Structure formats: structure tokens, C-alpha cells
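What you see is the complex with one protein chain gone and the rest in place.
Our next item is subunit A:
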Amino acid sequence: MHDAALDLRRKLEILADAAKYDASCASSSAPKRDSLKDGIGSSEGMGICHAYTPDGRCVSLLKILLTNACIFDCAYCINRASSNVPRARFTAKEVVDLTLGFYRRNMIEGLFLSSGIIRSPDYTMEQLVRVARTLREEHGFRGYIHLKTIPDAAPELLAEAGRHADRLSINIELPQEASLKALAPEKDFAGIRRSMARMRVRIEEAKEEARAPRFAPAGQSTQMMVGADGADDRAILGTASTLYGSYGLRRVYYSAYSPIPDASRALPPAPPPLLREHRLYQSDWLLRFYGFALDEIVPAGPDAMLALDADPKLAWALRNRHFFPVDVNKAPREALLRVPGLGVKSVDRLLASRRHGAIRWDDLARLRLPMRKLRPFLLTADSTPGALLDKAALRSLLVPKTQSAPRQMALL
């Protein structure tokens, strides 16, 4: 093994490790394109996960930092200015070669490139844009590119980033302005939101006006850390709703604050709240696709947290038993979507199916639905929940006992 290869491997190790706390891995929603005429790569709308690591996360993009040197001192971040981690920096050519090398072997869908802040926002952004420009213009790369946007970078740089990238993102990091101020003193909450607003305006212009330059056709996303500050779940979901509604985000990623090598004293390492993160994703889905309002999922209160032992839809159903049972043969779509155990796909299949004959209990079993969960809430042509719904002990019947606290602690 000659030294250059060893050096590249060491850099890849450091700069992939430095980038892995960003949960985003999506490679979907890029416009259709292929390399039949020239260049290399394709995208067909649907994302592809090329591997999964033992943390259950998908590997779709080569997710790396250009450099992990950073002049910001964010307490939660492995790359903060005062951290003792070894620093490394790729050249633009190294990133381009790695991306193409992995892509030709069919290991990735493309590149997700981010960077520590070096010198200034414009300088950093220019470095990221250069990699994307080289891939697109010199190599005809038609794979997926996700670039991290640096707040307050010059508009021309943002425009160029949007021309080359499929997705742009900027992380809000923490759900509340006060926490960001405390843990990431150099970051500017309002500045981050102004950047998101600018991106939304450009994304919509590019979509609505045929002659407008291409701009991030796969939209923008963001990430919020869970468990690094004192924000409760209602605050987190409230911020997420505001961000979705205000900036048309494709996704808000929730990332459980996870132990990092060389953690800051201001934020000592602790096992990540993985189950809490999972419940937030479930709630996010309910808010966006199931017609639930924030107040229904987490009622306002002093410690407004989601239940860990029951998924948020089941928790809502147990609090709102008067809504049930729902008649699978008569109820409107919106009501069926509120039944614990029924997802969007199964509801649509039930709706199509019931036009051709009444749905019976055994039909549900054939659709491989979770029968035990449905039983108390659903009325079919030949079954009723009976007194089950009014049972005080219903919760304990439906909520698995071994979950929650023990599972949270399992690692240590």
C-alpha cells in the first residue's frame, strides 16, 4: 500500500465520521435523467438505498465533509472549534474522484457534501459549489447531489449551488432560538430562517416559471436535534410545523443527540433517545399525511411529551375513545386514517375493496393487518369490538410491556 492511498483512506475515515450525524440520506424526487447521450448516471425519481449499516440507516449518498475544520464552536458538534478531533481536508478533485469511483461500482446514488465553516461563509460555499460544478460540467454527472447551504453566503453562490444540486439543506439544529444561542453561539437562528425563505422563493420560481434557472428540484430539508436541549416534544413538533408551512420543506429530520468522540463539557454524552426520535417521526407523519393537528398529538401542558410506550396514533385513540368504533364499510377516508393500525395504503385498499362488497373480519386478516390492534376500534360487517373499547385496561392490552424504558437503556 503506497502512502497516497493510505492517506486518502485516513481522510475518508475522518471526514465520513464527521458527517454521519446528519441524518438525511434521501436521493428521491430528482428530475428524471439518464446518460444515454453522454455523461454518467441517472435518476428515476425514486431514491435507492445502496446498503444499510448496523444502525439501521441507509447508505444512499457518499456523505462527507469537505473539511472538518470549523471556526464555529457548537457544543453538540464533533467538529466544533474547541474539539480535539484530528482535522482533515479533501481537495475538490479527491471528492470528485471518490464520488465517480463509488458511483461506477454502483455503490451510491450520488454525493451529499457539507463542510465546516472555514474563513467565511462565501469561501466555504464556493468550495462546495466547485465540487458540484466539476461533477456536473466536466464529468456530465447525472447522479444525485445534495449540498449543505451556508447561511449568509452570497446570492450568486446560492444560485449556482441550486443550479447543480438536486437538494439543498440548512440545519436549524435546535428547536428553540434560546437553545441555539446557548449551545451554538455563532449560529444565527433568524439568519437560518432567512436562508430557508430565500431557498423557498427560488425553488418555487424555478418550478413555476419555465425560463427561470434550475434550482434544487428535489427541494430543501433540515435537521433538528432531539435531547440536546430541554425542548419538549410539543416545542419540537411546533417548530417543525412552522418550518414545513413556512418554507415548504420536503423533510424535517429528527436526530437523537448521540454520544460523539470528544464531547464538550457543556453537553456531556448520554445514550441517544432513539425511541423518542422514532415517536417524533411518527407524529411528523400524522401531522402531514393523516390530518392530525398538533393539539391532538401533544396537548399543550407543562411537560408536553409524546408517550414512549404507545405510538402517537394509538395514544390519541386511547384518549379519544368516543370517536370509535369506526365502521370499515361506511366511514370516510379521514376517519379510517385515524384508526390505529391502518396506514394510507391499507385505507386506500379498503376503500377500493368495499365498493365491491362488504368487508368482513377475515378479509382484514387476509390483508395482513394488525388484527389485535384493530379489534377495539373497527366495526366490520360481521364483528364489533363490543365492550373492549370501554375497558379501563385497554391500554395495557394494546401496549407491549417490554418496550419503552428498558429498550431505551438497552445499550449500556
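We take it that a contact is a pair of C-beta atoms (placed from the backbone, for glycine too) under 8 Å apart; a residue touches a chain by one contact, two chains touch by 3 or more; residues count from 1.
The criterion applied here is as follows: contacts and distances are computed from a predicted model.
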(request) Tell me the UniProt name of the left-out chain, picking from "Fumarate reductase/succinate dehydrogenase flavoprotein subunit", "ABC transmembrane type-1 domain-containing protein", "Sugar ABC transporter ATP-binding protein" or "Type-4 uracil-DNA glycosylase". (result) "Type-4 uracil-DNA glycosylase"
(request) Sort through A:R200, A:R321 or A:K391 and give me the one touching the missing partner chain. (result) A:R200
(message) With the missing chain put back, one of A:H50, A:R89, A:R136 or A:R321 would touch it. Which one?
(response) A:H50
(request) Looking beyond the chains shown, say which of A:S82, A:N320 or A:S396 touches the absent one. (result) A:S82
(message) One chain isn't shown here. Among A:I260, A:A307, A:L378 or A:L398, which residue touches it?
(response) A:I260
(request) Spell out, residue by residue, where the missing chain touches subunit A. (result) 5, 8-9, 12-14, 16-17, 19-21, 34-42, 44, 46, 48-59, 62-63, 69-71, 73, 81-84, 87, 98, 101-102, 104-107, 116, 119-121, 152, 177, 186, 188, 190-191, 193-194, 196-198, 200-201, 238, 241-242, 244-247, 256, 258-272, 274, 287-288, 349-350, 352-353, 355-357, 359, 363-364, 366-367, 411-412
